[in-house]
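Note that one protein chain of the assembly has been removed; the remaining protein chains are unaltered in position.
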Amino acid sequence: MNNKEEIEDLIDSHEEDFILNVGPQHPSTHGVLHLKIKLHGETVTDVQLHMGYIHRSIEKMCEASSYRNFIYLTSRMDYLSAHMNNQACAMAVEKGMALEIPPRAKIIRVLMSELTRIASHTLWWSSAGLDLGAVTPFFVGFRDREDILDIFEETCGARLTMNYNVPGGVMYDIHPNFQRRVKEFMKKFNKRHHEYDELLTGNVIFQGRMKGVGYLSPEDAVSNGCSGPVARGSGVSCDVRKWLPYDGYENVQFDEILETKGDCFARYQVRMKEMLQSAKIIEQLIDNIPEGDFQAKTKNVIKLPKGEFYSRVETARGELGVYIISDGSMNPYRIKFRSPNFCNLSALKHMTIGGKIGDLVAIMASLDLIIPDIDR
Amino acid sequence: MTNEELKNFITAHTHEVTFEESQFLNAFVPSEKIHSLAKYLRENSFAGFDYLFCLSGVDWKDHFMVVYHLTSRKFRHSIVLKVKIADRNNPTVDTVCDIWKVAELMEREVYDLFGVKFNNHPDLRRLFLDDTWGFPLRKDYKDDITIVSL
Partner (left out) sequence: MDTKAATKFDIKSFPGKLQPLPGGGNIVTTSIDKIVNWSRSNSLWPLVFGTSCCAIEMMSAASAKYDWSRFGFEVARASPRQADLIICAGTIVYKMAPVLKRLYDQMPDPKYVIAMGACTITGGPFFYNSYSVLKGIDHLIPVDVYIAGCPPRPEALLHALISLQNKIKEGGPREKINIGF
């Protein structure tokens, strides 16, 4: 093997490609995802996905439970938008019952969803900084998230897996302190958002690692079923709150953020601006919560008529779909959850092949995956 | 297009389709025609169904059903295609992953949980479970050791 040309031929033929295992236990995979990466030097030539390390058989468990009971399991699927997952399930059951929920319940649901969205994007921002080596955003982001979790704890009783939505509305009325605390949080939030921009967005190293990396074209985004900030970063307009408004979103004014560049930095910008839009929605609604019931009257045992019901909700990561097939009995016959992270993950291959392995970490940070949502 | 126009549009291409109306327009397609109908729905400029947002399998005890939820981003109409697979011992259907790329992972999930094989799929491996596991979402799946039932 002394001939220089022989060596070059061998390298070009990819026989010397190195297979690297990323995960399942890895600080930057945001959960237990196993990637087998084929490397040619530092360039990624192939990515193979291995999932199932947190497959908890949620869909099979739902078939054995009742229509009220399966909602608690979905909090644990995409646990950072737990409120929105529960809302999707409750909406699907309400569609089956053809039930109209009272306006107070709708507004409370919207307020909780937008607070959850801000909390989720704050945590994403913290861990995106941590993945790329910046440690300060981790502490700053979590400090701010604790304020929102305190608000949740006072009203719903739990910080992370709150089971607040039920078919018919919400489980309890909001705490008397809720409005005051949300207003205090909103006053601090705008200043803090400026702090986030100062810390990370303008940083030269951060921009160098995120700009021009992980390009996703709009056609690929649509074909891969991407939704949420991943698709909006490539210019694909897909916000379910605008396309098919539900539960009170018809009456609020907000903008759908679209960026055209399609790289990691565009997805980052989409999420940062979405936080401000959520703040705008909260400010419109917090003083105008209508009086009335917080829950519509339903029977104790819910039985849906025979048929199929599909509900769509915009979570912090994309479009969640809950597909209930009912055969008229007390238990659902089949429930399928169309999870946003599953489809966003299928776009990973398009973005990483051809780039360097350091870019893979930046791409995973910008995709914002929650692995239990993929494996369900 | 409205539901009536969609019905006429589809019947003009494939005659054997039957319809049912519920939350969406449901079209029951025979399993050998699904690939050509899906391609037609995607590429035709009046239909333009470019977004496959849900692919699920259902076990109806004597047959399987694969359900495709499609929507068109340009025209904002949606449709549901349903394919009935009568053979329980060896269920197969054609793949649509050359039409929508997301179907690659979604069909692997249906294969993993139900055992439905997709012809011409580039990489049909099990997704969440390993090869020795049965097909857990089938209604006749029995596992007395790991499942503790209430």
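The letters A and B name the chains in turn, as written, and every chain counts its residues from 1.
In this section, a contact is a pair of C-beta atoms (placed from the backbone, for glycine too) under 8 Å apart; a residue touches a chain by one contact, two chains touch by 3 or more.
As the structure is a prediction and not an experimental result, all values here were calculated from the model.
Of the candidate positions A:Arg159, A:Lys261 or A:Lys303, contact with the unshown chain belongs to A:Arg159. Within the full complex, the residue among A:Phe142, A:Tyr215 or A:Trp243 touching the omitted chain is A:Phe142.
The chain omitted from view is touched by exactly one of A:Pro27, A:Gly41 or A:Pro305, namely A:Pro27.
Where chain B meets the missing chain, the touching residues are 128-130, 136, 141, 143, 146-150.
Taking the complete complex into account, residues 24-27, 31-32, 52-57, 60-61, 64-65, 72-73, 76, 79-80, 123, 138-139, 142-143, 145-146, 159-161, 371-372 of chain A touch the chain not shown.
The rule is short, and it goes like this: only the chains that are shown with their structure count from here on.
Each chain gets one centre point, the mean of its Cα atoms, and the points for chain A and chain B are 25 Å apart. Those residues of chain A that touch chain B in the shared complex are 49, 51-52, 55, 57, 59-60, 64, 95, 220, 222-225, 236-238, 243, 307-310, 319, 321, 323, 325, 333-334, 336, 338, 342-343, 345-346, 375. Chain B contributes residues 22-24, 50-54, 56, 58-59, 67, 69, 73, 76, 100-102, 104-106, 113, 127-129, 136-137, 149-150 to its touches with chain A in the complex.
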